[in-house]
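Not every chain is included here, but those present sit where they belong.
Order as written gives the chain letters A, B, C and D; numbering starts at 1 within each chain.
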Amino acid sequence: MTESTIQTQQAGLGTPVLSANGLAKTYGTGQAARQVLGDISFEVYDGETVCIVGPSGAGKTTLLRCLSGLMPASGGTVRLRDETVTEPPAGLAVVFQDYSRSLMPWMTVRANVELPLRGTPGLSKAGRRERALTALASVGLDGCGHQYPWQLSGGMQQRVAIARALAYEPAVLLMDEPFASVDAQTRADLEDLTHTIKERYNMTILLVTHDIEESVYLADRVIVLSGTPTSVSEIVPVDLPYPRDQVHTKSTPAFAALRTHVMGLIRKPEETA
Amino acid sequence: MSQTFARLGQLLGEAGFWAAFGQTMAGWILGVLIAVGLGLPVGMLLGRIGLLYRSSRLMVDFLRTIPSVAVIPLVTLLFGATLEMKVMLVAFGSFWPFMLQVAYGVQDTDKVLVDTVRSFRLSTGRAAWYVFSPSALPFAVTGLRIAAVTGLLLTISSEILGSAPGLGLELALAQTGGDLSLTYAYIVFIGLLGVALNLVLNASSRRVLFWHASVRGDAA
Amino acid sequence: MNAVLARSRTLLIEIWMPVLVFALWWAASAGSQSLYFPPLPRIVSQLGELLASRFASDVLPSLQNFGLGLLIAVVLGIGLGMLLGLVPALYRPLQPLLEFLRAIPGVAILPVMLFIFGIGTEMKVAVIAFGALWPVLLNTVDGVRSVDGLVREVSRSYRLRLADYLWRVVLPAASPQIISGIRISVSLAVVLIVASEYIASTEGIGYVQLQSARLFQMDLMWAALLLLGVLGYLVNILFRYVEHVVLRWHRGARGNNQGGRS
Amino acid sequence: ASTSNSADAGETRKINVTVAPVVDTSPVYLAQQQGLFKKKNLEVTISVAPTAGARIPALVSGAAQFGLVGSADVLQAASAGIPLRAVGTTSVTTKDPARDTGKVFVAADSDVKDPADLNGRAVAVGGLGGGGELSLRAALDEAGADSSKVKFLEVPFDSMLNSLETGQVDAISTVAPFTDAAKASGAREIMSPGALAVPGATQQILVTTQDYLGKDPEAAKDFVDAMAEATEYAAENPQAVRKILPTFSKTPQKVADTMQLPVFDPDLTVERVRIWSDLMLRYGFVKKEVNVDELVAEVR
């Protein structure tokens, strides 16, 4: 599968890489059953960045877990290129919302980042180390490699989780509120890093965020979720030009308009309720 | 083999067998109950209070390596071949593994939970009941499974070596009497007791550990 | 200087209780006329004699059987435990059989062991290994099954190689529970020295202990008991060091080595 | 001394006796069955304890007043300073090898032709340091072997045949009823240690404590008398023994019907005990010589 993945990847924009088709998810059975997702369909194209926004408890994490093949959906299918996803496919990385629990406390930060690289063919020990340190440096964690996750602050742990995913150099990167615990400045830096890596590696990125400004700044398209059970309320295309820039892009009227539009979509169900 | 099971079937119809069974169960259950009743608070104390843990671990390591089986004659001397003797021995032998597991389990409590307990100033009793016990429960359940079987083995051993009435004594009688199929019938029955115990413990541990990763299975 | 002070304080904390108990025992048993509970000084002098004259003939063979049996129990327990913990489809059908074996009393196992392994060292090692296996096995199974769901998902999503998953994720994650199992097994293995020398034996600490009890040489019996206790303690110290190193991360992550003074 | 008929003396006296579930114990059960104890106004409770390790503590702790214990065990306890008193016996060793309940077997195809061939070989015994090993050692030396060159291994009686068949030991020293199974398996009998080494010696000794003897000599006498009567009854009625054995020992009736019975004899004499005492001293089974004259108490 790995090889075909890489081949198709070169095909360029316009090919759907990841697609959800009528995805539904119900937790529990019988009396306790609760349908969280109802009929979700969308596509993510090659090299695209898509942000998902929606109220807390809407099912964004659930959706990401279904997309990554970690959890079977109750209905509908997920396809990564030509293959139906049933298990986590190769070339896909996930940054979990609960970052602190996703790091192994018995390993140093560097070992945590290196862990997924151990299976990579043709990667020497030194090369692995190199890649881990580069990834750590790119999230602003130079010199923390020898520490243990529990010796780091929350925001630092979150960045370790991001570095782990980046070092893996996946074709598709799923991130669940990856910048929630870092300060404004670091957040801006990480947003820009997202743009950089996306370009450098032609990564396809699907990112859940609560920060609407962030979603507009990062995305080529923003998927807004709402309703019970949750469905796609709108897919907002973001046609802001690249390269984007924290100061200039965010001060354009187009940005403000998009921001207001998405904000309005999120508020809507709350007001009607 | 089939002869063994035939003998076992025959045994199940005898009143004397059930009397012996009752005597074994009494010693076993009482002993394990005492071990658990003492092991829980002691284990929690040792697990929570570092000073106590370090002060006592030499004694604990020493005491728990005393072979219970070897002191059966001494215990018999003090208590006679009685239920008390069995209970003493079983409680002593199964106390250590259970207590130790509880202490480990308590030490394993998540740091953030400990901080939560401290910041809300939960009273010692409440913290023990609502937080440290449940948190140590996965370890304690494993400890109980070890302790319960240790208890069964010690009950039987004390009946065999200390001649207290019970299945073990019957087993020893069968052995000295040279009745091989009867001997094995008893052994098989004792093994089945272990299986039954496990069924009970499994079912109840699934119930009390419903929230735990091993039972809940995070996905789906 | 400070370190020396700290170390001696640690030592003091560790030994005050045993010293106290020993002193109490010494005082209480002094002048004891009871055949079964001889004065402690007599026991201690017997212990010295036992160590001096029978170390090579009795103590050493027991130690070897103990070491080997425990090693087998730990390796087998962890290996089998990981397998069973990870493959419920295997564990579920095998569990009744395992529980059955576990509950069979030693007296019943001995003839079987005798049958399989013959009379000699192998049989004793097998008895120790068989008895000490269960706590490690059970704890490993439970520990493996308790690995945090999110950690498992991380491993799945990054498609870790099986070896990495087992060695770098499952084993360390379960290690606190595995180690508590091993600690129980260590003591159990010492106890099993006696059981293994119960039959078909002509040497060993357990043999000395049983034989002296049979011959009403209670000083010697208590000396052997004391020796077993001391042995258990020494092995536990060794083991505590291993634990200290292996579980350093765990203390850190649980915050047991800093801040908390409660 | 006092009247032999104390049935009208009034109050019943309670006695606990601890015994092994072996054929030598039969007289105790026969006495109970025949009402011999009741006749003497004794209310006797019998508790079985397969291991000697449990029976002597029962006497010491006062849980039992009398015990039927193997001669060697009694002597060892006495040598260790436990104030026991031997007041009777139930069986003595026969002089006739054919009637001896203990036998030594080798495998059918063994190259061991006679006891002397056992030098350098391994022999399984039921208990080390006990009467079994002692009489075997003495018998081996008597038969021309050198017991110090023979290796003795403790193996439970019910595992012995298996050990022999799998070649783990070269010979087994077993007792009835396990002898029957050995014979049936084709194992070859080469010696009867008891008849050879300790003919006429006591087997199980009826013991009590010095303490009890001092406290209630009347009851002790009555109990010993009843036991003697029962032992004589057993000697005269082997069928009664065969019938009662399965009721307290789990020996299958079939086995009990055919097994070799011991020689029942209630006479306890100093000589009979001294046979053991001398051997034990010679073979180092006791450190200190036991004063047999003191141990054997005249109560009748």
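Basically, a residue touches a chain if its C-beta (ideal position, glycine included) is under 8 Å from a C-beta of that chain, and two chains touch if they have at least 3 such contacts.
Remember, predicted model here, so these are calculated numbers, not experimental data.
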Chain-type multiplicities in the full complex (formula in displayed labels): A x2, B x1, C x1, D x1
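Note that in this section only the chains that are shown with their structure count from here on.
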Farthest chain relative to chain C (centres taken as mean CA coordinates): A
Averaged-CA centre spacing for the pair chain D and chain C, given as whole angstrom: 39
Centre-to-centre distance between chain D and chain B (centres being mean Cα positions), rounded to whole Å: 38
Centre-to-centre distance between chain D and chain A (centres being mean Cα positions), rounded to whole Å: 84
Per-residue overlap in chain B, given as positions that touch at least 2 other chains: 73-74, 77, 160, 172, 175, 183, 219
Two or more partner chains touched - positions in chain D: 53, 57, 60, 156, 158
Chain B-touching residues of chain D, taken from the complex the two chains share: 18, 20-22, 47-51, 53-55, 57-58, 60-61, 63, 156-158, 177-178, 181, 246, 249-252, 255
Chain C to chain B touching residues, read off their complex: 10, 13-18, 21, 36, 95-96, 99-108, 134-135, 138-139, 142, 145-150, 152-153, 176-177, 180-181, 183-184, 187-188, 190-191, 193-195, 206, 209-210, 213, 221, 225, 228-233, 236-237, 240, 250, 253-256, 260, 262
Interface residues, chain C side, partner chain D - complex: 35-36, 110-111, 114-115, 118-119, 199-202, 211, 213-218
